[in-house]
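Input: one structure, supplied below.
One protein chain is absent from this view; the other protein chains keep their places.
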Amino acid sequence: MDLEFTGQERAFREEVRSFLQTELPRDISEKVAAGKELGREDILRWQAILHAKGWVAATWPKEYGGPGWSAVERHIFSEECALHSAPRLPAFGLNMLGPVLIRFGNEQQKRDILPRILDGSDWWCQGYSEPGAGSDLASLRTRAVRDGDHYVINGQKTWTTLGQYANRIFCLVRTSTEGKPQEGISFLLVDLDTPGIEMRPIKLIDGGHEVNEVFFTDVRVPVTNLVGQENQGWTIAKYLLTHERTNIAGVGFATKDLERFRRLAREIIRDGQRLSENPLYAARAAEIEAELEALRITNLRMLANARDGAAGGVESSLLKLKGTQVRQALQDLYRSALGAQAAPIADELSENELTVPVEAARAAPVYFNHRKLSIFGGSNEIQRNIVAKELFRE
Amino acid sequence: MDLEFTGQERAFREEVRSFLQTELPRDISEKVAAGKELGREDILRWQAILHAKGWVAATWPKEYGGPGWSAVERHIFSEECALHSAPRLPAFGLNMLGPVLIRFGNEQQKRDILPRILDGSDWWCQGYSEPGAGSDLASLRTRAVRDGDHYVINGQKTWTTLGQYANRIFCLVRTSTEGKPQEGISFLLVDLDTPGIEMRPIKLIDGGHEVNEVFFTDVRVPVTNLVGQENQGWTIAKYLLTHERTNIAGVGFATKDLERFRRLAREIIRDGQRLSENPLYAARAAEIEAELEALRITNLRMLANARDGAAGGVESSLLKLKGTQVRQALQDLYRSALGAQAAPIADELSENELTVPVEAARAAPVYFNHRKLSIFGGSNEIQRNIVAKELFRE
Amino acid sequence: MDFNLSEDHQLLSGSLRRFLAANYDIETRNRAAFTAPFHAPEVWSGLAELGVIGAFVSEEQGGFGGTADDVAVIFEELGQGLCAEPMLGTLLGLRLLAALGRSDLVGRVISGESRAALAAFEPQAACDLFCLDASARPEGDGWRLSGRKSAVYGAPGADLVLVAARITGADGSTLGLFLVNQPDLIAAPMIDGGGIADIVLDGLWAECLSPDCGGLIEDALDLGRIALCAEAVGAMSHLIEITIDYLRQRKQFGRSLASFQALQHRIVDMVVEREQCRSITIAAVAAYGTPAQARTVSMAKNLIGRMGSKIAEEAIQLHGGIGMTWEYPGSHYAKRLVMIDHQLGDRNDHALRMIRLQPIAEAA
Partner (left out) sequence: MDFNLSEDHQLLSGSLRRFLAANYDIETRNRAAFTAPFHAPEVWSGLAELGVIGAFVSEEQGGFGGTADDVAVIFEELGQGLCAEPMLGTLLGLRLLAALGRSDLVGRVISGESRAALAAFEPQAACDLFCLDASARPEGDGWRLSGRKSAVYGAPGADLVLVAARITGADGSTLGLFLVNQPDLIAAPMIDGGGIADIVLDGLWAECLSPDCGGLIEDALDLGRIALCAEAVGAMSHLIEITIDYLRQRKQFGRSLASFQALQHRIVDMVVEREQCRSITIAAVAAYGTPAQARTVSMAKNLIGRMGSKIAEEAIQLHGGIGMTWEYPGSHYAKRLVMIDHQLGDRNDHALRMIRLQPIAEAA
């Protein structure tokens, strides 16, 4: 048993750390720490910095412009990014479409598209979910009908994250209604400026604009935009979903959140007692800390398994379940810590009108926003089904 | 809205209280308070006292020897009994078979059997559950085959509570395998000294002997022991099960348990702090107290509904669910309060060897024993199914 | 023993429900609740006309109600309808004006002409009046206040702001109550709708309503806590109802979500807790004005704080993505249920208050 990283891995962590300390713009990391929405420009600015370093596409092989990292190095990188409040780059091009093209795309597609993902020329968004099909992708209904050299798409996609910043979208569409529902699905790339596409914002519970609906009406897409074979999109879809799950436990984020709670608890006085000395808050924090420390190790164990080629879907489901529980518990604790001061919408107050630290002022909306963690990327109920299927396999 | 009992009801409570204070033998209530097993004689002694007062069969109408109480009076009586650590009389004759006979029995059966239930001449036990059929009664397999003036029973019953004290058993038996499984069931009365019956103890998790298995091999029972019609036992069985559910919330027991915890917490010193001042224990107790206070009111609300003829199966399921949760939480808290002193099997120690109060010494076995609360009488999972069926009824 | 609503209460709650259904759909609500003055004046007038405000004080005091039961019946309906009007602040302020005999102002508030609010707690005092820091000193005919008040519910637009402040004399200090007219506010909408404000007192001139009324203020706050509990019960009931409807309608993997046992069991647990929350609110109503008041109210606020969040989180989860959207009313109900725990002391504050206050039986 050995929990230590190798010397090389520790050196890598130092390198990442000093890169983040010098290169990550302060104004951006402060927005991230305070749970504020980032603009398109913020994100692209950070992407450009990472791109210059060659670190933008953690999961890509070197030949396509990735850094060629091991699973452990990827882990270290994303952990340090979380601890330094670096923005998460949108995963759709870098962690989803990129790996899909590398695996299933033709040479032309790789040559044309991958570099534009790396340098931020293209901002991809996803067209997976539909109003009637959340976790149940096989039931999707958006149709693409072949018409000469084009597909004609009609239908609706939803939960399209940051679609408002995107210029391109990859879609799962139904190209056949024969056979099992999974069998008639294809994977298509679509320019968002194609006529017939309308994107509408979905305002979320916290008031933010993070996701969208996308409507397709007779949208004509060249058949060269098909990835892989027609009606074989299901295989691609599943491959993509496993890639969606990198850094699924979110240990870095949770560590950051716990730190932030401790800082706040040392500052807040509530009814004559510093919150860090309030036994109920302190005990709750201690118990979550124990769970987080366990999660950190669970994550490393699964990482070691992955390195040894043994990690499976069940393990990532376990990490998703406990990771979201711990992160949501921390959001709950942090929001609670503010007491009555959690209620005002902070955007309407100036910094010197606030009675709480700026980084805490958006605690409540961030808590509500984080309820999504147990819903998206396969809800926690779906994750339990996956694990149960494995446990009770005959 | 009015939570007050009427003047008459309050007077009744006073009457019950003073009766218990003067008539309940001290040695018996001490055993109950300390969670010790009661012997047959203890229980019969208390039953005789109640019988002399005419209070032994709370749910029976006056004409059959019951006290003729209202639902509220029954509630008050059982609450006071719990608060005074009176033993629960075995429900099988008094709360199950009695009401069944009053409703479904013939005159001969009522005349012969009911008085012997009241005065303790007969101790009834139940033959409902079978090894293969816990909550799923319809699948029972014990057969009774008609042979002239007798039924011949073969099969096995289990979870027969206090069968070791009983001389008679009522059984659900399969008399037909035609139609739906529910349709071929009959309700039979059996003397335990009939040849072919063997009763074997089941030792429980806490080491106690509370339940038994009963084996039937060619047991001949006169057909006059049939209650109601052949193959109509399902109706009787369901009727009986609703009667099993009197005092299902157990508020009196929980109130007593909370009191007992507070008393203990004021006595125990743990690492330099009185346990009643240990914020984690105190807060847990406070939260359970809030739930218990709510449960007390929920119980009264449902009692008022019952009085008004509106209480249903769903309400008793709700009471069962929350009642068992609260009681089990209190058992858990109480056991935990003892720390390392909960571990020794107290029966092996004399009173002056103990470092905890006698009434606390059996906390751990009692806690384990009380896990049964959420299993028997229709497990909590079954209760959830019942409520869900109602909530999602089309 | 009777848990049915009286005929008067049935009438009151029925008319309140109909009024909100007719005049207060979710769009109207959200428009008013998040834009200054963070409420809908025409709805407010309507509520006043219905007698909702008057029901908070007794006939002797110029109203037509005044029991804790009256307050609970109204707030449960407000919760069902997710009403973000400044009713809590008004309840607190009005109760104190009435208790201190200011019938001139009571009448104006009941008619809807004036609005009152109570500035009791402070950035460092969440639930315990003994920890208040704001102070008052006499000057000429009036008083000067200093300190900072926070979480003044309904303050934006209120013309009568009551401020609790400590008066220190030779023998120690008392908690006085002061009236200020339209002070400067640091105002904002709340996450869950409705207005809230801080007030920097900073030598503000004030009229003294009472030099020593800590007990009355605590009573008003306890009634406010009961109101919040009743509101939560109403909101829970509605949220569970629409969650059940959603599960019935929504299909996944070819089956209605309502047919999945794991989801069914979770709904059942929510229903059990909702019943418990209703019961503990009834207990708090019954204990109001008795020696058990403070402790029972704290039980209620603790239980509802815990279960409100739990039910809100479960409801969002059971809805999936839809439950996360602003457009879906359920999300606003969920927010309200979570944020109620932040008002007038949270689950932990009230657990600690229960611990401080011995049970009556043991204290005796």
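For this structure, a couple of remarks:
Should a chain be cited, it is by its letter among A, B and C, assigned in written order, with residues numbered from 1 in that chain.
Definition applied: a contact is a pair of C-beta atoms (placed from the backbone, for glycine too) under 8 Å apart; a residue touches a chain by one contact, two chains touch by 3 or more.
From a predicted model like this one, the values you see are computed outputs, not experimental measurements.
All shown chains touched by the missing chain in the whole complex, by label: A, B, C.
Among B:148, B:179 or B:272, the one in contact with the hidden chain is B:272. From the options A:138, A:199, A:223 or A:387, the residue with contact to the chain not on display is A:387. The residue from B:11, B:48, B:145 or B:280 that touches the chain not shown here is B:280.
Across the interface with the omitted chain, subunit B contributes residues 129, 132, 134-136, 139, 158-159, 202-207, 268-272, 278, 280-281, 328, 332, 335-336, 338-346, 348-349, 353, 355, 364-365, 367-368, 371-372, 374-376, 379-381, 384. Mapped onto subunit C, the footprint of the missing chain covers residues 260-262, 264-265.
The chain not shown here touches subunit A at positions 1-6, 9, 72, 262, 279, 282-283, 286-287, 289-291, 293-298, 300-301, 303-305, 318, 321-322, 381, 384-385, 387-388, 391-392.
We adopt the following convention: only the chains that are shown with their structure count from here on.
Greatest centre-to-centre distance from subunit A is found for B, with centres as Cα means. Once the centre of each chain is set as its mean CA position, subunit A and subunit B turn out to be 53 Å apart. Chain geometry summary: the mean Cα position of subunit A and that of subunit C are 38 Å apart. Work out the mean CA point of subunit B and of subunit C, and you get 42 Å between them. Under the contact definition stated at the top, the residues of subunit C that touch 2 or more other chains are 348, 351-352. Looking at subunit B, one finds that residues 279, 283 touch two or more other chains.
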